[in-house]
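Up next, chain A:
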Amino acid sequence: MDGEHRASGNLQSRVVHESLILPVRIENLVYEIGKARIIDSLNLELSAGGCTAILGYNGAGKSVLLRLLHGLLTPSSGIIRWAGDFDPEFVRQRQSMVFQSPVLLRRSIEANIRYALTKRGFKGEHRAHRIETVLEQTNLSRIRHRQAMVLSGGERQRVAIARALAVEPEILFLDEPTASLDPAATIGIEDILVRARNEGRKLIMVTQSVGQAERLANDIVFMHHGQVTEHSLIEEFLATPKSPVAQAFIEGKLYK
Partner candidate 1 sequence: MFARVFTWAICAAALSFSTTTAAADLPFIVLQSTTSTQDTGLFNYLLPMYRELAGVEVRSVAVGTGQALNNAANGDADVLLVHAQADEEKFVAEGFGVERFDLMYNDFVFLGPPEDQANIRGSKDIVEAIKKIAANEAIFASRGDDSGTHKKERELWAIAGIDVDAASGRWYRETGGGMGTTLNIATGIGGYVMSDRATWISFKNKRGFEILVEGDPRLFNQYGIILVNPKRHPHVKAELGQAFIDWLLSESGQKTIADFRVDGQQLFHPNAKAKVQ
Partner candidate 2 sequence: MEEIFEGFATAAVLIARFDSALFEIVELSLRVSLTAVLISAVIGLPLGAAIAVARFRGRNFLIVCVNALMGLPPVVVGLLVYLNLSNAGPFGWLQLLYTPTAMIIAQIVLVTPIIVALARQFVEDANADYDEELRSIGVRGAAKLITLIVEVRHSLLTVVLAAFGRAIAEVGAVIIVGGNINHITRVMTTAIALETSKGELALALALGVILMMIAFAVNAMASLIKKIGPKSYGR
């Protein structure tokens, strides 16, 4: 399984979508809630394509960074500089996000996907085509009319990913998408993500699982106390982590 994913992860040749908003450069990013600094003068640069995994202990600021990039939160200070000088709304239209526990609308699977497409301005033939494509990709065609409220955790997450992919995002943010799923469901989700990555979409994924990062990611961003302690290729990160925190994280130890 692993080897196959890694092999198909040789991406540059398979980019099918034009990059408009990537690469992105983050400079001195700060996010505060009251007096607490959740993101503390963070600097980072992310390139187009491939999968970036953001690792780190709970409270490192991973999810907040994802929300800042997606425009759901506004930085206290600092700059997120997307390639090209686009309007923030345009930037968000090029992105979509899958949350740890997705919120689906009280309607059928297909209607959930159609809803997102409609709100993003997809119409007629194109919309119908996108619905068919992502239902196929996420293996949901057979149960497309089922009500979202009666689905299992794995199915719900697949619907959320289908909905996010349907709108043809340049960047797909994933916030621990398999955190509450069993191993079989996790493999199902990872297969879908590999295919999305191979279509040339950029995946930026927060995860707690080093194994998952190894299976999916090209590069690793390791966060601690609201800062990036290292950004390196996955092989490098696993072989020679640059900080004791990262070392402890890889070994699955408590870090004080």
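By our rule, a residue touches a chain if its C-beta (ideal position, glycine included) is under 8 Å from a C-beta of that chain, and two chains touch if they have at least 3 such contacts; residues count from 1.
Behind the choice of candidates: all candidates are chains of the complex that A comes from, given by their letters.
Everything quoted here is computed from the prediction, not taken from an experiment.
For chain A, the touching partner in this complex, chosen from 1 or 2, is 2. On the side of chain A, the complex with candidate 2 involves touching residues 67, 70, 72, 89, 92-93, 96-97, 99, 102-103, 105-108, 110-111, 115-116, 119-120, 145, 147, 149, 163, 167.
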